[in-house]
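Omission of a single protein chain aside, the complex is shown with its protein chains in their original locations.
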Amino acid sequence: MTATVDASAATDSTGRNRKANLIAFAVMALLVAIAPFVAYPFFVMQALCFALFACAFNLLIGYVNLLSLGHAMFLGLASYVCAHAAKVWGLEPVSAILVGTVASAALGLIVGALAIRSSGIYFAMITVAFSQMVYFFCVEAPFTHGEDGIQGVPQGLALGLFSLSNPWILYVFVAIVFLFGFLAIQRIVNSPFGEILKAIRENEPRVISLGYRATLYKLAAFTLSAAFAGLAGATKAIVAQNASLTDVAFAMSGEVVLMTLVGGMGTFYGPVVGAVIVVSMQNYLAQFGEWVTVIQGVVFVACVLAFRRGIVGELAARAKVTL
Amino acid sequence: MAEAALQRSGDGAARLALEIRGLQAWYNESHILHGVDLDVREGEVVTLLGRNGAGKTTTLKAIMGIVGKRSGSVAFNGRELINLPIERIARLGVALCPEERAIFASLTVKENLFLPPAVAKTGAMSVDRIYALFPNLRERLSSGGGKLSGGEQQMLAIARILRTGARFLMLDEPTEGLAPVIIQQIGRTIAELKREGFTILLVEQNFRFASTLADRFFVMEHGRIVDAFASVELEGRMGFLHETLGV
(Lines give C-alpha, C1' and ligand atoms only; values in the text may rest on other atoms or scores of the structure.)
Protein backbone atom coordinates (compact mmCIF):
# COMPACT_ATOMS: atom_id res chain seq x y z
CA MET A 1 0.00 0.00 0.00
CA THR A 2 2.60 2.50 1.09
CA ALA A 3 4.80 1.43 -1.80
CA THR A 4 2.09 2.24 -4.34
CA VAL A 5 1.51 5.63 -2.77
CA ASP A 6 5.23 6.38 -2.83
CA ALA A 7 5.52 5.24 -6.42
CA SER A 8 2.66 7.41 -7.59
CA ALA A 9 4.09 10.34 -5.61
CA ALA A 10 7.41 9.78 -7.34
CA THR A 11 5.80 9.69 -10.79
CA ASP A 12 3.89 12.78 -9.83
CA SER A 13 7.05 14.66 -8.91
CA THR A 14 8.84 13.43 -12.05
CA GLY A 15 5.91 14.71 -14.05
CA ARG A 16 6.01 18.04 -12.27
CA ASN A 17 9.75 18.29 -12.87
CA ARG A 18 9.36 17.52 -16.54
CA LYS A 19 6.67 20.13 -16.87
CA ALA A 20 8.64 22.75 -14.93
CA ASN A 21 11.73 22.12 -17.02
CA LEU A 22 9.75 22.32 -20.23
CA ILE A 23 8.36 25.68 -19.18
CA ALA A 24 11.78 26.91 -18.02
CA PHE A 25 13.40 25.87 -21.28
CA ALA A 26 10.66 27.49 -23.34
CA VAL A 27 11.06 30.73 -21.40
CA MET A 28 14.83 30.63 -21.83
CA ALA A 29 14.64 29.89 -25.56
CA LEU A 30 12.12 32.70 -25.99
CA LEU A 31 14.37 35.13 -24.14
CA VAL A 32 17.35 34.09 -26.25
CA ALA A 33 15.22 34.74 -29.35
CA ILE A 34 14.01 38.20 -28.38
CA ALA A 35 17.09 39.39 -26.45
CA PRO A 36 19.00 40.85 -29.45
CA PHE A 37 15.99 43.03 -30.23
CA VAL A 38 15.81 44.57 -26.78
CA ALA A 39 19.47 44.58 -25.73
CA TYR A 40 22.76 45.27 -27.45
CA PRO A 41 23.39 41.99 -29.39
CA PHE A 42 27.11 41.92 -28.67
CA PHE A 43 26.35 42.09 -24.98
CA VAL A 44 23.81 39.27 -25.25
CA MET A 45 26.33 37.07 -27.10
CA GLN A 46 28.94 37.71 -24.42
CA ALA A 47 26.37 36.81 -21.79
CA LEU A 48 25.52 33.57 -23.61
CA CYS A 49 29.20 32.59 -23.74
CA PHE A 50 29.56 33.24 -20.02
CA ALA A 51 26.32 31.37 -19.36
CA LEU A 52 27.73 28.33 -21.10
CA PHE A 53 30.96 28.76 -19.16
CA ALA A 54 28.99 28.82 -15.90
CA CYS A 55 26.98 25.74 -16.91
CA ALA A 56 30.26 23.92 -17.55
CA PHE A 57 31.58 24.96 -14.15
CA ASN A 58 28.31 23.93 -12.53
CA LEU A 59 28.66 20.43 -13.97
CA LEU A 60 31.51 20.01 -11.47
CA ILE A 61 30.38 21.91 -8.40
CA GLY A 62 26.70 21.14 -8.75
CA TYR A 63 26.80 17.47 -9.56
CA VAL A 64 30.17 16.17 -8.31
CA ASN A 65 30.71 18.71 -5.50
CA LEU A 66 34.17 19.58 -6.82
CA LEU A 67 34.99 23.27 -6.53
CA SER A 68 37.38 24.37 -9.24
CA LEU A 69 38.82 27.80 -8.60
CA GLY A 70 40.85 27.75 -11.79
CA HIS A 71 38.27 27.29 -14.49
CA ALA A 72 39.47 30.40 -16.31
CA MET A 73 42.35 28.30 -17.60
CA PHE A 74 39.91 26.34 -19.79
CA LEU A 75 38.00 29.38 -20.96
CA GLY A 76 41.21 31.28 -21.67
CA LEU A 77 43.26 28.55 -23.28
CA ALA A 78 40.48 27.62 -25.72
CA SER A 79 40.00 31.28 -26.50
CA TYR A 80 43.70 31.70 -27.38
CA VAL A 81 43.92 28.48 -29.37
CA CYS A 82 40.74 29.25 -31.30
CA ALA A 83 41.90 32.81 -32.03
CA HIS A 84 45.29 31.52 -33.17
CA ALA A 85 43.72 28.80 -35.34
CA ALA A 86 41.37 31.26 -37.00
CA LYS A 87 43.89 34.05 -37.49
CA VAL A 88 47.21 32.34 -38.12
CA TRP A 89 46.18 28.95 -39.47
CA GLY A 90 43.22 30.46 -41.29
CA LEU A 91 40.73 27.83 -40.15
CA GLU A 92 37.04 28.53 -40.65
CA PRO A 93 35.33 29.42 -37.32
CA VAL A 94 33.64 26.08 -36.53
CA SER A 95 36.91 24.19 -36.92
CA ALA A 96 38.78 26.86 -34.96
CA ILE A 97 36.25 26.57 -32.14
CA LEU A 98 36.59 22.79 -32.19
CA VAL A 99 40.38 23.02 -32.03
CA GLY A 100 40.12 25.38 -29.06
CA THR A 101 37.61 23.10 -27.33
CA VAL A 102 39.82 20.06 -27.83
CA ALA A 103 42.80 21.96 -26.43
CA SER A 104 40.89 22.74 -23.25
CA ALA A 105 39.58 19.20 -22.98
CA ALA A 106 43.17 17.95 -23.21
CA LEU A 107 44.26 20.43 -20.55
CA GLY A 108 41.31 19.31 -18.44
CA LEU A 109 42.36 15.70 -18.80
CA ILE A 110 45.90 16.47 -17.62
CA VAL A 111 44.95 18.79 -14.76
CA GLY A 112 42.11 16.48 -13.78
CA ALA A 113 44.34 13.43 -13.69
CA LEU A 114 46.62 15.25 -11.25
CA ALA A 115 43.97 16.92 -9.14
CA ILE A 116 41.12 14.45 -9.02
CA ARG A 117 42.54 12.27 -6.28
CA SER A 118 42.13 15.22 -3.93
CA SER A 119 38.83 16.69 -2.95
CA GLY A 120 37.36 19.67 -1.17
CA ILE A 121 39.64 22.55 -0.39
CA TYR A 122 42.75 20.70 -1.54
CA PHE A 123 41.22 20.27 -4.96
CA ALA A 124 40.33 23.96 -5.03
CA MET A 125 43.90 24.99 -4.21
CA ILE A 126 45.36 22.69 -6.84
CA THR A 127 43.10 24.15 -9.51
CA VAL A 128 44.13 27.66 -8.47
CA ALA A 129 47.80 26.74 -8.78
CA PHE A 130 47.41 25.08 -12.18
CA SER A 131 45.41 27.95 -13.56
CA GLN A 132 48.13 30.33 -12.41
CA MET A 133 50.62 28.16 -14.27
CA VAL A 134 48.50 28.37 -17.42
CA TYR A 135 48.27 32.12 -16.88
CA PHE A 136 52.06 32.44 -16.76
CA PHE A 137 52.25 30.26 -19.85
CA CYS A 138 49.87 32.59 -21.66
CA VAL A 139 51.87 35.63 -20.57
CA GLU A 140 55.08 34.19 -21.93
CA ALA A 141 54.20 31.92 -24.86
CA PRO A 142 54.95 33.70 -28.17
CA PHE A 143 51.66 32.85 -29.89
CA THR A 144 49.52 34.60 -27.25
CA HIS A 145 51.31 37.94 -27.67
CA GLY A 146 51.53 38.62 -23.93
CA GLU A 147 49.80 41.75 -22.72
CA ASP A 148 48.49 42.58 -26.21
CA GLY A 149 46.63 39.31 -26.68
CA ILE A 150 45.49 38.14 -30.11
CA GLN A 151 43.57 40.93 -31.79
CA GLY A 152 41.58 41.11 -34.99
CA VAL A 153 40.48 37.50 -35.08
CA PRO A 154 38.60 36.96 -38.37
CA GLN A 155 35.02 35.77 -37.96
CA GLY A 156 35.06 34.13 -41.34
CA LEU A 157 32.60 31.81 -43.01
CA ALA A 158 31.20 29.16 -40.66
CA LEU A 159 31.42 25.80 -42.48
CA GLY A 160 32.34 27.85 -45.51
CA LEU A 161 28.70 28.97 -45.86
CA PHE A 162 27.61 31.47 -43.22
CA SER A 163 29.40 34.75 -42.85
CA LEU A 164 29.74 35.41 -39.15
CA SER A 165 30.65 39.02 -39.79
CA ASN A 166 26.94 39.50 -40.32
CA PRO A 167 25.79 40.28 -36.76
CA TRP A 168 22.48 38.43 -37.16
CA ILE A 169 24.06 35.27 -38.45
CA LEU A 170 26.67 35.54 -35.71
CA TYR A 171 23.92 35.84 -33.13
CA VAL A 172 22.08 32.78 -34.42
CA PHE A 173 25.37 30.89 -34.45
CA VAL A 174 26.17 31.80 -30.83
CA ALA A 175 22.61 31.00 -29.73
CA ILE A 176 22.91 27.55 -31.34
CA VAL A 177 26.26 26.90 -29.66
CA PHE A 178 24.83 27.96 -26.30
CA LEU A 179 21.65 25.88 -26.58
CA PHE A 180 23.65 22.89 -27.80
CA GLY A 181 26.02 23.17 -24.84
CA PHE A 182 23.20 23.69 -22.37
CA LEU A 183 21.19 20.70 -23.58
CA ALA A 184 24.29 18.51 -23.78
CA ILE A 185 25.16 19.26 -20.17
CA GLN A 186 21.56 18.62 -19.09
CA ARG A 187 21.63 15.36 -21.01
CA ILE A 188 24.90 14.33 -19.36
CA VAL A 189 23.56 15.06 -15.87
CA ASN A 190 20.37 13.08 -16.51
CA SER A 191 22.16 10.13 -18.14
CA PRO A 192 23.17 6.98 -16.25
CA PHE A 193 26.67 8.48 -16.16
CA GLY A 194 25.24 11.58 -14.46
CA GLU A 195 23.33 9.43 -11.97
CA ILE A 196 26.62 7.81 -10.94
CA LEU A 197 28.22 11.24 -10.59
CA LYS A 198 25.43 12.32 -8.27
CA ALA A 199 25.77 9.09 -6.31
CA ILE A 200 29.50 9.81 -5.93
CA ARG A 201 28.63 13.27 -4.64
CA GLU A 202 26.29 11.78 -2.03
CA ASN A 203 28.41 8.84 -0.91
CA GLU A 204 31.64 8.10 -2.71
CA PRO A 205 32.78 5.07 -0.66
CA ARG A 206 29.46 3.38 -1.32
CA VAL A 207 29.71 3.90 -5.06
CA ILE A 208 33.24 2.48 -4.98
CA SER A 209 32.06 -0.51 -2.96
CA LEU A 210 29.46 -1.16 -5.67
CA GLY A 211 32.35 -1.66 -8.08
CA TYR A 212 32.44 1.69 -9.87
CA ARG A 213 35.78 3.39 -10.38
CA ALA A 214 34.71 6.71 -8.94
CA THR A 215 37.98 8.43 -9.87
CA LEU A 216 37.46 7.72 -13.56
CA TYR A 217 33.94 9.08 -13.44
CA LYS A 218 35.14 12.22 -11.72
CA LEU A 219 37.95 12.60 -14.23
CA ALA A 220 35.47 12.23 -17.09
CA ALA A 221 33.25 14.89 -15.51
CA PHE A 222 36.22 17.20 -15.06
CA THR A 223 37.31 16.75 -18.67
CA LEU A 224 33.78 17.34 -19.94
CA SER A 225 33.49 20.44 -17.81
CA ALA A 226 36.81 21.69 -19.20
CA ALA A 227 35.64 20.95 -22.75
CA PHE A 228 32.40 22.92 -22.36
CA ALA A 229 34.27 25.78 -20.68
CA GLY A 230 36.59 25.64 -23.70
CA LEU A 231 33.65 25.70 -26.10
CA ALA A 232 32.45 28.86 -24.35
CA GLY A 233 35.90 30.48 -24.47
CA ALA A 234 36.51 29.59 -28.12
CA THR A 235 33.11 30.92 -29.17
CA LYS A 236 33.77 34.07 -27.19
CA ALA A 237 37.03 34.60 -29.11
CA ILE A 238 35.09 34.56 -32.38
CA VAL A 239 32.41 36.88 -30.99
CA ALA A 240 34.82 39.40 -29.48
CA GLN A 241 37.39 38.86 -32.24
CA ASN A 242 40.14 38.72 -29.67
CA ALA A 243 41.72 36.60 -26.97
CA SER A 244 43.34 38.24 -23.98
CA LEU A 245 44.79 37.60 -20.57
CA THR A 246 41.50 38.65 -18.92
CA ASP A 247 39.90 35.35 -19.90
CA VAL A 248 42.65 33.26 -18.32
CA ALA A 249 43.16 35.39 -15.20
CA PHE A 250 42.27 34.36 -11.67
CA ALA A 251 39.51 36.97 -11.45
CA MET A 252 37.66 35.16 -14.22
CA SER A 253 37.76 31.92 -12.21
CA GLY A 254 36.17 33.83 -9.37
CA GLU A 255 33.50 35.33 -11.59
CA VAL A 256 32.26 31.98 -12.81
CA VAL A 257 31.92 30.82 -9.22
CA LEU A 258 29.94 33.95 -8.45
CA MET A 259 27.65 33.44 -11.44
CA THR A 260 26.87 29.89 -10.43
CA LEU A 261 26.46 30.77 -6.77
CA VAL A 262 24.08 33.66 -7.45
CA GLY A 263 21.99 31.63 -9.88
CA GLY A 264 22.03 28.42 -7.88
CA MET A 265 24.61 25.63 -7.76
CA GLY A 266 23.32 22.27 -8.88
CA THR A 267 20.47 23.70 -10.95
CA PHE A 268 20.38 23.71 -14.76
CA TYR A 269 19.12 27.24 -15.16
CA GLY A 270 20.91 28.84 -12.21
CA PRO A 271 24.27 29.36 -13.95
CA VAL A 272 22.50 30.97 -16.91
CA VAL A 273 20.57 33.38 -14.71
CA GLY A 274 23.69 34.08 -12.64
CA ALA A 275 25.81 34.73 -15.72
CA VAL A 276 23.29 37.21 -17.09
CA ILE A 277 23.17 39.00 -13.73
CA VAL A 278 26.94 39.16 -13.26
CA VAL A 279 27.62 40.24 -16.84
CA SER A 280 24.90 42.93 -16.63
CA MET A 281 26.30 44.05 -13.33
CA GLN A 282 29.73 44.49 -14.91
CA ASN A 283 28.24 46.23 -17.88
CA TYR A 284 26.10 48.72 -16.02
CA LEU A 285 28.47 49.29 -13.13
CA ALA A 286 31.54 49.66 -15.35
CA GLN A 287 31.53 53.42 -14.72
CA PHE A 288 32.19 52.80 -11.03
CA GLY A 289 35.57 51.24 -11.75
CA GLU A 290 36.87 48.98 -9.04
CA TRP A 291 33.65 49.23 -7.10
CA VAL A 292 32.44 46.40 -9.33
CA THR A 293 34.93 44.10 -7.62
CA VAL A 294 33.78 45.28 -4.20
CA ILE A 295 30.12 44.78 -5.10
CA GLN A 296 30.88 41.33 -6.48
CA GLY A 297 32.65 40.48 -3.26
CA VAL A 298 29.72 41.69 -1.17
CA VAL A 299 27.26 39.68 -3.29
CA PHE A 300 29.54 36.67 -2.85
CA VAL A 301 29.59 37.03 0.93
CA ALA A 302 25.85 37.68 1.12
CA CYS A 303 25.04 34.63 -1.02
CA VAL A 304 27.29 32.36 1.01
CA LEU A 305 25.89 33.57 4.32
CA ALA A 306 22.21 33.85 3.54
CA PHE A 307 21.33 32.69 0.06
CA ARG A 308 23.17 29.44 -0.52
CA ARG A 309 20.54 28.02 -2.86
CA GLY A 310 20.81 30.92 -5.30
CA ILE A 311 17.93 32.43 -7.26
CA VAL A 312 16.88 29.40 -9.28
CA GLY A 313 17.57 27.04 -6.40
CA GLU A 314 15.30 29.11 -4.17
CA LEU A 315 12.54 29.26 -6.78
CA ALA A 316 12.79 25.52 -7.41
CA ALA A 317 12.66 24.77 -3.68
CA ARG A 318 9.55 26.93 -3.28
CA ALA A 319 7.86 25.28 -6.26
CA LYS A 320 9.08 21.85 -5.05
CA VAL A 321 10.64 20.97 -8.41
CA THR A 322 14.14 20.37 -9.73
CA LEU A 323 15.21 22.92 -12.32
CA MET B 1 7.81 3.23 39.88
CA ALA B 2 11.08 5.05 39.28
CA GLU B 3 10.04 7.77 41.70
CA ALA B 4 9.19 5.18 44.34
CA ALA B 5 12.62 3.63 43.97
CA LEU B 6 14.21 7.04 44.42
CA GLN B 7 12.27 7.58 47.64
CA ARG B 8 13.08 4.21 49.13
CA SER B 9 16.76 3.88 48.51
CA GLY B 10 19.62 5.56 50.35
CA ASP B 11 19.43 7.60 53.52
CA GLY B 12 17.66 10.55 51.91
CA ALA B 13 19.92 13.06 53.66
CA ALA B 14 22.54 13.37 50.94
CA ARG B 15 22.27 16.37 48.63
CA LEU B 16 21.41 15.84 44.98
CA ALA B 17 24.46 16.38 42.80
CA LEU B 18 22.51 15.92 39.59
CA GLU B 19 18.82 16.23 38.95
CA ILE B 20 17.54 15.55 35.44
CA ARG B 21 13.91 16.09 34.49
CA GLY B 22 12.32 15.47 31.12
CA LEU B 23 15.62 15.56 29.23
CA GLN B 24 15.19 15.26 25.46
CA ALA B 25 18.05 15.22 22.98
CA TRP B 26 18.50 15.16 19.22
CA TYR B 27 21.37 14.48 16.82
CA ASN B 28 20.57 16.33 13.60
CA GLU B 29 17.05 15.15 12.85
CA SER B 30 17.03 12.02 14.98
CA HIS B 31 15.34 12.24 18.33
CA ILE B 32 17.32 10.08 20.77
CA LEU B 33 16.22 10.96 24.31
CA HIS B 34 12.48 11.20 24.94
CA GLY B 35 12.30 12.61 28.44
CA VAL B 36 14.88 11.18 30.84
CA ASP B 37 14.40 11.60 34.61
CA LEU B 38 17.39 10.74 36.73
CA ASP B 39 18.98 11.77 40.04
CA VAL B 40 22.45 11.28 41.40
CA ARG B 41 23.20 12.10 45.03
CA GLU B 42 26.48 13.46 46.15
CA GLY B 43 29.06 10.75 46.76
CA GLU B 44 27.03 8.08 45.00
CA VAL B 45 27.95 5.68 42.22
CA VAL B 46 24.97 5.37 39.90
CA THR B 47 24.97 3.01 36.94
CA LEU B 48 22.96 3.40 33.75
CA LEU B 49 22.02 0.05 32.25
CA GLY B 50 20.41 -0.66 28.91
CA ARG B 51 20.83 -2.29 25.56
CA ASN B 52 22.89 -0.77 22.79
CA GLY B 53 21.10 2.24 21.37
CA ALA B 54 18.94 2.75 24.47
CA GLY B 55 20.39 6.25 24.90
CA LYS B 56 22.94 5.78 27.70
CA THR B 57 25.88 7.47 25.98
CA THR B 58 23.58 10.18 24.67
CA THR B 59 22.40 10.84 28.23
CA LEU B 60 25.99 11.48 29.34
CA LYS B 61 26.66 13.63 26.29
CA ALA B 62 23.42 15.55 26.79
CA ILE B 63 24.43 16.33 30.38
CA MET B 64 27.74 17.65 29.04
CA GLY B 65 25.99 19.57 26.26
CA ILE B 66 27.54 17.55 23.44
CA VAL B 67 24.37 16.94 21.42
CA GLY B 68 22.80 18.78 18.52
CA LYS B 69 19.83 20.02 20.53
CA ARG B 70 18.47 19.32 24.00
CA SER B 71 15.55 20.38 26.13
CA GLY B 72 14.19 19.70 29.61
CA SER B 73 16.13 20.34 32.78
CA VAL B 74 19.59 19.29 33.95
CA ALA B 75 20.47 20.76 37.33
CA PHE B 76 23.97 20.29 38.69
CA ASN B 77 24.36 21.26 42.35
CA GLY B 78 21.20 23.26 41.87
CA ARG B 79 22.52 25.09 38.79
CA GLU B 80 20.60 24.72 35.52
CA LEU B 81 22.86 23.50 32.71
CA ILE B 82 20.44 23.20 29.82
CA ASN B 83 21.36 26.49 28.16
CA LEU B 84 25.07 26.54 29.02
CA PRO B 85 27.77 25.84 26.42
CA ILE B 86 29.94 22.74 26.85
CA GLU B 87 32.95 24.52 28.31
CA ARG B 88 30.90 26.33 30.95
CA ILE B 89 29.39 23.04 32.09
CA ALA B 90 32.87 21.53 32.37
CA ARG B 91 34.03 24.53 34.39
CA LEU B 92 31.34 23.78 36.98
CA GLY B 93 33.06 20.49 37.76
CA VAL B 94 31.38 17.99 35.44
CA ALA B 95 33.89 15.67 33.76
CA LEU B 96 33.35 13.12 31.01
CA CYS B 97 35.44 10.08 30.22
CA PRO B 98 34.01 9.14 26.81
CA GLU B 99 33.51 5.66 25.45
CA GLU B 100 36.10 6.16 22.70
CA ARG B 101 38.48 7.53 25.38
CA ALA B 102 39.51 10.41 23.10
CA ILE B 103 43.21 10.31 23.83
CA PHE B 104 44.91 12.88 21.59
CA ALA B 105 47.33 11.12 19.28
CA SER B 106 49.31 14.26 18.47
CA LEU B 107 50.02 14.87 22.17
CA THR B 108 52.35 12.96 24.46
CA VAL B 109 50.92 11.05 27.42
CA LYS B 110 52.15 13.82 29.69
CA GLU B 111 50.53 16.50 27.55
CA ASN B 112 47.31 14.49 27.51
CA LEU B 113 47.39 14.12 31.28
CA PHE B 114 47.99 17.81 31.90
CA LEU B 115 45.73 19.09 29.14
CA PRO B 116 42.44 19.61 31.00
CA PRO B 117 42.61 22.88 32.94
CA ALA B 118 41.77 22.95 36.65
CA VAL B 119 38.08 23.62 37.19
CA ALA B 120 38.11 23.93 40.98
CA LYS B 121 40.59 25.20 43.55
CA THR B 122 40.13 22.17 45.78
CA GLY B 123 39.27 18.55 45.34
CA ALA B 124 41.83 17.76 42.65
CA MET B 125 43.83 14.59 43.00
CA SER B 126 47.57 15.16 43.29
CA VAL B 127 49.76 13.93 40.46
CA ASP B 128 51.54 11.59 42.87
CA ARG B 129 48.23 9.96 43.84
CA ILE B 130 47.41 9.56 40.17
CA TYR B 131 50.73 7.86 39.49
CA ALA B 132 50.12 5.65 42.52
CA LEU B 133 46.72 4.64 41.10
CA PHE B 134 48.05 4.14 37.56
CA PRO B 135 51.75 3.22 37.81
CA ASN B 136 51.91 2.32 34.10
CA LEU B 137 51.24 5.91 33.07
CA ARG B 138 54.29 7.24 34.84
CA GLU B 139 56.55 5.03 32.75
CA ARG B 140 54.95 6.15 29.50
CA LEU B 141 54.81 9.91 30.05
CA SER B 142 56.88 10.77 26.99
CA SER B 143 55.16 8.32 24.63
CA GLY B 144 52.80 9.59 21.98
CA GLY B 145 49.13 9.38 22.90
CA GLY B 146 48.47 7.21 19.87
CA LYS B 147 50.91 4.53 20.99
CA LEU B 148 49.09 3.41 24.16
CA SER B 149 47.30 0.08 24.62
CA GLY B 150 43.56 0.10 25.21
CA GLY B 151 44.01 -0.31 28.96
CA GLU B 152 46.58 2.46 29.16
CA GLN B 153 44.31 4.73 27.14
CA GLN B 154 41.45 4.08 29.55
CA MET B 155 43.64 4.79 32.58
CA LEU B 156 44.89 8.00 31.01
CA ALA B 157 41.34 9.03 30.14
CA ILE B 158 40.30 8.60 33.77
CA ALA B 159 43.52 10.03 35.20
CA ARG B 160 43.34 13.29 33.28
CA ILE B 161 39.91 14.19 34.66
CA LEU B 162 40.95 13.44 38.26
CA ARG B 163 43.59 16.15 38.09
CA THR B 164 41.15 18.97 37.39
CA GLY B 165 39.19 19.15 40.64
CA ALA B 166 35.96 17.98 39.00
CA ARG B 167 34.04 15.99 41.60
CA PHE B 168 31.32 14.64 39.31
CA LEU B 169 32.65 12.04 36.89
CA MET B 170 30.79 10.44 34.02
CA LEU B 171 32.48 7.24 32.87
CA ASP B 172 31.20 5.73 29.64
CA GLU B 173 31.90 1.99 29.43
CA PRO B 174 35.31 2.12 31.10
CA THR B 175 35.83 -1.66 30.82
CA GLU B 176 34.90 -2.08 27.18
CA GLY B 177 37.35 -4.26 25.29
CA LEU B 178 39.80 -4.59 28.17
CA ALA B 179 41.54 -7.62 29.69
CA PRO B 180 40.15 -8.97 33.01
CA VAL B 181 43.19 -7.87 34.97
CA ILE B 182 42.81 -4.29 33.72
CA ILE B 183 39.09 -4.38 34.43
CA GLN B 184 39.90 -5.30 38.02
CA GLN B 185 42.31 -2.41 38.28
CA ILE B 186 39.69 -0.01 36.96
CA GLY B 187 37.16 -1.46 39.38
CA ARG B 188 39.52 -0.87 42.31
CA THR B 189 40.09 2.68 41.10
CA ILE B 190 36.38 3.45 40.93
CA ALA B 191 35.87 2.00 44.43
CA GLU B 192 38.74 4.16 45.65
CA LEU B 193 37.25 7.26 44.02
CA LYS B 194 33.94 6.51 45.69
CA ARG B 195 35.63 6.26 49.09
CA GLU B 196 37.18 9.67 48.44
CA GLY B 197 33.75 11.13 47.91
CA PHE B 198 33.66 11.51 44.10
CA THR B 199 30.19 11.30 42.59
CA ILE B 200 30.13 8.93 39.65
CA LEU B 201 27.63 8.29 36.88
CA LEU B 202 28.66 5.09 35.16
CA VAL B 203 27.46 3.60 31.88
CA GLU B 204 28.33 -0.05 31.78
CA GLN B 205 27.49 -3.10 29.69
CA ASN B 206 29.47 -5.33 32.02
CA PHE B 207 26.69 -5.97 34.48
CA ARG B 208 28.80 -7.99 36.93
CA PHE B 209 31.38 -5.23 37.04
CA ALA B 210 28.72 -2.60 37.73
CA SER B 211 26.88 -4.64 40.34
CA THR B 212 29.87 -4.60 42.68
CA LEU B 213 30.30 -0.80 42.51
CA ALA B 214 26.97 0.91 42.15
CA ASP B 215 24.70 2.22 44.89
CA ARG B 216 21.78 2.50 42.54
CA PHE B 217 20.81 1.50 39.02
CA PHE B 218 18.76 3.14 36.30
CA VAL B 219 17.56 1.09 33.36
CA MET B 220 17.09 2.78 29.97
CA GLU B 221 15.06 1.72 26.99
CA HIS B 222 14.20 3.71 23.84
CA GLY B 223 15.53 6.97 25.25
CA ARG B 224 13.64 6.76 28.56
CA ILE B 225 14.33 5.53 32.09
CA VAL B 226 12.16 2.45 32.59
CA ASP B 227 13.31 1.36 36.05
CA ALA B 228 15.36 2.55 38.99
CA PHE B 229 16.38 0.59 42.05
CA ALA B 230 18.98 0.41 44.81
CA SER B 231 21.71 -2.23 44.82
CA VAL B 232 20.00 -4.08 47.69
CA GLU B 233 17.04 -4.68 45.38
CA LEU B 234 19.27 -6.09 42.66
CA GLU B 235 18.52 -9.75 43.42
CA GLY B 236 14.80 -9.24 43.05
CA ARG B 237 15.24 -7.50 39.69
CA MET B 238 17.35 -10.15 38.00
CA GLY B 239 14.40 -11.57 36.10
CA PHE B 240 13.35 -8.18 34.78
CA LEU B 241 16.93 -7.28 33.88
CA HIS B 242 17.43 -10.53 31.99
CA GLU B 243 14.36 -9.69 30.01
CA THR B 244 15.24 -6.05 29.30
CA LEU B 245 18.99 -6.26 28.87
CA GLY B 246 19.47 -9.84 27.85
CA VAL B 247 22.17 -10.26 30.53
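Observations, loosely collected:
By letter and in written order, the chains are A and B; residue numbering begins at 1 in each of them.
The rule is simple: contacts are C-beta pairs under 8 Å (C-beta built on N, C-alpha and C of every residue); 3 or more make two chains touch, one makes a residue touch a chain.
Rule of thumb we're sticking to: contacts and distances are computed from a predicted model.
Name of the non-displayed chain as stated in its UniProt record, restricted to "Ion-translocating oxidoreductase complex subunit C", "Molybdopterin synthase sulfur carrier subunit", "Amino acid/amide ABC transporter membrane protein 1 (HAAT family)" or "Cytochrome c oxidase subunit 1": "Amino acid/amide ABC transporter membrane protein 1 (HAAT family)". The chain that is not displayed touches the following shown chains in the complete assembly: A, B. Here the missing chain is touched by one residue of A:130, A:162, A:182 or A:217, and it is A:130.
Residue B:104 is the one among B:26, B:104 or B:131 that touches the chain not shown. Listed residues A:69, A:245 or A:323: the one in touch with the omitted chain is A:69.
When the missing chain is restored to the complex, the residue among B:117, B:150 or B:197 that touches it is B:117.
Touching residues on subunit A toward the chain that is not drawn are 65, 67, 69, 114-115, 117-118, 120-122, 124-126, 128-133, 136-137, 139-140, 250, 254, 257-258, 261, 289-301, 303-305, 308. Against the chain not shown here, subunit B presents residues 64, 66, 85-87, 90-91, 95-96, 98, 102, 104-107, 111, 114-117, 119, 161, 164.
Following the convention adopted for this analysis, only the chains that are shown with their structure count from here on.
Centroids built from CA atoms put subunit B at 55 Å from subunit A.
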